[in-house]
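Sharing a structure, written as structure tokens. Questions coming.
One protein chain is absent from this view; the other protein chains keep their places.
Per-chain numbering from 1; labels A, B, C and D assigned in written order.
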Amino acid sequence: MFLSSALLAATNTPFSYFPIVLQLGAAVGFVALTMLATHFLGPKRKTSDKLINFESGIEQKGNARQPVAIKYFLTAILFVLFDVEVIFFYPYAVNFRGLGWEGFWAMLMFVGAFLAGFIYIIRKGALKWED
Amino acid sequence: MNALLSTAISGLVLMFVGLFVKNRQSIKYFAIAALLVAFVANLFDVAWIIHHKQGYTAYEHMITVSLFTTVFNAVILGSTLVYYLLSGSEFEKVGENVAEYFALQFFILAGIMLATSFSNLLILFLAIEIMSIPQYILAGSDKHNLKSNEASLKYFLMGSFSTGILLMGIVLIYGGSGSFDLEHLGIGAMALSPLTLVGILLMVFAMSFKVSAAPFHFWTPDVYDGSPTVFTAFMATVVKAGGFVAFIRLFQIAFKGGIVSPQWELVLEVITAATLIIGNITAVYQQSVKRMLSYSSIAQAGFMLFALLSFNMRAEQGILLYAAAYSLATIGAFSVLLKMNDYTFDGFNGLARKEPLLAFGMTICLFSLAGIPLTAGFFAKYFVLAAAVQQGGMLWLVIIAIVCAAISVYYYFKVIIAMYFKAGDPEVATPSNAYKTMLVITVALVILLGIFPNLLLKWL
Amino acid sequence: MPVQYYIFLSVALFCIGVMGVLMRRNAIIIFMCVELMLNAVNLLMVAFSKMWADAGHADAGAAQIFVFFIMVVAAAEVAVGLAIIVMMYRNTHSVDINLLNRLKN
Amino acid sequence: MMQISFDLVYLLDKVLLIVGVLALSLLVAMYSTWGERKVAGWIQDRYGPNRAGPLGILQPLADGGKLFFKEEIIPANSNRFLFILGPSLAMLVACMTSAVIPWGDVLEVGGRQISLQVADVNIGVLYIFAVVSLGVYGVMLGGWGSNNKFSLLAALRGASQIISYELAMGLSLISLVMLTGSLSIKDIVEQQRHGLWNIVYQPLGFLIFLICSFAECTRTPFDLTEADSELNGGYHLEYSSMKLGFYLFAEYINMFISSALMASLYFGGYSFPGMDSLGLSVNATTVLGFLALFIKIIAFLFFFMWVRWTLPRFRYDQLMRLGWNMLIPLALFNMLITGGLILWQGHGH
């Protein structure tokens, strides 16, 4: 085996993720097992009425997969952008004592840009859900 | 660098201006003012460099500003100024977000400023992306027009694809050399690792994509044709010139000389020849002037590639002049096109009788594109060809270029023939006096540069 | 692990991406393939960074910074690209790029 | 040979720990459902479950068993694969988050130190974010796969809500990271063990994090994804049997993990005041620590429930406005203040 204890004890080698892989295996096993179990355990008396989608008891109309409000896409897009900006803060946060005031001012500029974009989208009404 | 900061901040400010100012006319004036500020800021840089007789580096050697950089920036900003003055009013016909359009263009300008001064591959990547991403948006800004949507999507997919290739090139070069810094790449001196070689090739391809050189040009006509015309004018001129400078900077500084040059020079020569031939021949068959101009922009790219192949002072002068001449002329031609209702050649029939000034302006611009003497385009072509002849070993390419220049006369003159020699009643928007004045100034600039290219070159 | 493994892996990923872009017809899938290409580059970037750091290069960290920038730019591209695809979808109810040949005529 | 056996022991440790943690999660989740109903009963002045076993203690088992034996219905119009994948993913994600939470300090068995943390990775906080953000797929796939209008709408709402609050959550944690200088949760807990709890330094950050946790778990008052009155049950409208169970369980497990996380990040985790001055053995301290953590978790769980039966549901626009227009700027502000103060105090802590 190549898993020496020194490696396993360290927190910054690929091997420190090994237990996570183990846990993933366990979780997948659990989920799959349960899914199979419920599949075989439950009764199966399917009728076509039972298999149509629920629409509060009225006839089903059309397909559910229609274009939805653009707001949701907008939220997704904004999330992608801002999340990446947030991710940028993390390395800074970890090292920020070392970077001192200089780093702080630099980050302040970054926050400024972040806020500029933020204020812009708010003013632009990208986050208005009332209408 | 001043101009870089100035354009970037102006772009941000413009976004906010759009929130508070509803009068589109004043947004335009604001943009023009911001551009002037950037221009002046750039002049300070020029003055600084001339005074100290040397360039400078900034941001931890991320960018290097030289005289060429700043003069080129001046050309870019100047062309944009002309573009705003000529076509700035057309923005509001595309959609309601006028301020955003201006802001996006300012970001593109900031990208170009980076592209002219990068000295690190990271900045190259950023510059190219900052130039490209706003263009995807501008291409699709006519939201309800399917063609515009399509142009945008196509541009986006192709653009991001080429970005991927560019990045792979960068990372392979990094793998081979251990640095992103152009001057520390040292590829010329080092033994060539296969990583580096593949990297350079990938970068050639990616950059060819960006400047729409054949055979990576196929997206160009569709994108240029589909985009709102007023933005096509911008992407086909200023942005393209910016891309070229990045291309040239990259290959002249990083990959020049040593054992590596022959590896990519042949590839580039073939690309150049293909670009010239395909661009010109296909342009001949176009029925729409807008599409013809798109193909012609490919053809012109072929000429600009000459500057890339020949590393000498003349090539620098050539690309500078070419960028100015080509941008001015194309911007002028597009501004006339914008007044037209029908973009086909037949749509121009009889324009000379109805709007003699428009026809005259268009003619001079087309002359310049075709490289007829006494217009700026002539000396532009002259300089790049002379650079190639001086470099030597590329005479076959020069001959191809000459033949292609002759072919180009055919399709450019088709417009002139339609305007002057054919009868018709074209549908054309009545140009305002301000526009007419500006067109005359543009034409005057084209001719002035055609007679005294020195006005521009003396700065180098 | 030798750096070659990483090179092989990311070149393979990259090629899968390229082939996907060239062969698939669905705009979203093409787009995902592009992202795959970018991430292949990211992977290689980090691998090379480690390689040069082991070789004693002073600024080997630059590649890791580069990865951050690629991520940001990719995010920006995602934002713009999604917007474009949504816009397209709303007008045509399709994301098949074979429909994109109106301009040819 | 020594080497291998040694490592096999390590492996055994980990496997046992993982099984333990998973079992604990499930158990807590199960009994949370019971607890919830009890709390509801208490707050609303009624009994709550009291038939199965004393105090209805066997009720969760009965519920769970029932779900296994219900018919599994997959609507004909749905996308079968996605339909099954949705709840599986939700459950999987819920099970994965616990991997980086330190459940206690080390145990000493046979001269070996066994950490009560499955994996002490140096990016623990980021790991949590990465895994939690996968949770949105469970919601989205379920809603989309069902091909039901209510489900889809609920899923979209849910996804928007989760990703929106993730931003604020991420931002609020940055100030914490600035304070601790580490992303490892174990480190963060250890720092609190030797100093004051982070809640003292980061009250605002904690508040934001707390609110976001509610939103992330789609708990009332942010449970718009399943708003019964308008969406007939939300994204899992079409689900039945254990697949529905998974969604419900996942929610409670998330609640449990959120509580554990909040306890670890802001309330000292397994540490408690005076922990090191008791003079007990390592193992005893660890067990006590674990109990302390568990008490904190229970307290948070109770808080979750308390809120549920107290506050009304937000309107969707209010929800989004709170997330974007309030929490994000607040978190940024908190971050700047924290950074400024720390630097002003001259790198002190």
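Here, contacts are C-beta pairs under 8 Å (C-beta built on N, C-alpha and C of every residue); 3 or more make two chains touch, one makes a residue touch a chain.
Keep this in mind: contacts and distances are computed from a predicted model.
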Exercise. The chain that is not shown, which UniProt protein name from "ABC transporter permease", "Phosphate import ATP-binding protein PstB", "Monovalent cation/H+ antiporter subunit A" or "NADH-quinone oxidoreductase subunit M" does it carry?
Worked result: "NADH-quinone oxidoreductase subunit M"
For this session: Can you pull out the displayed chains that the omitted chain is in contact with?
Result: B
For this session: With the full complex in mind, choose from B:Leu197, B:Val389 or B:Ala429 the residue touching the hidden chain.
Result: B:Val389
Problem set entry | Of B:Leu5, B:Val270, B:Ile417 or B:Ala434, the residue in touch with the unshown chain | B:Ile417
Exercise. Touching the left-out chain: which of B:Gly11, B:Gly279, B:Gly332 or B:Pro453?
Worked result: B:Pro453
Problem set entry | Candidates B:Leu250, B:Ala405, B:Val428 or B:Val443 - the one touching the absent chain | B:Ala405
Seminar exercise, completed: Missing-chain contacts on subunit B, rising order, are 317, 367, 372-374, 378-379, 382, 385-386, 389-390, 398-399, 402-403, 405-406, 409-410, 413, 417, 420-422, 452-454, 457-458
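Note that only the chains that are shown with their structure count from here on.
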Seminar exercise, completed: A count of C-beta pairs in contact puts on top the pair A-D
Problem set entry | Innermost chain by mean C-alpha position | C
Exercise. How many angstrom lie between the CA centroids of subunit B and subunit D, rounded to a whole number?
Worked result: 54
Exercise. Using the average of all C-alpha atoms in each chain as its centre, how far is it in Å between subunit B and subunit C?
Worked result: 26
Seminar exercise, completed: Full set of chain pairs in contact is A-B, A-C, A-D, B-C
Problem set entry | Touch list for subunit A against partner subunit B, complex | 113, 116, 119-120, 123-124
For this session: Flag every residue of subunit A that touches subunit C in the complex, lowest number first.
Result: 67, 70, 73, 76-78, 80-81, 83-85, 87-88, 91
Exercise. Where on subunit C does subunit A make contact in their complex?
Worked result: 68, 71-72, 75-76, 78-79, 82-83, 86, 89-90, 93
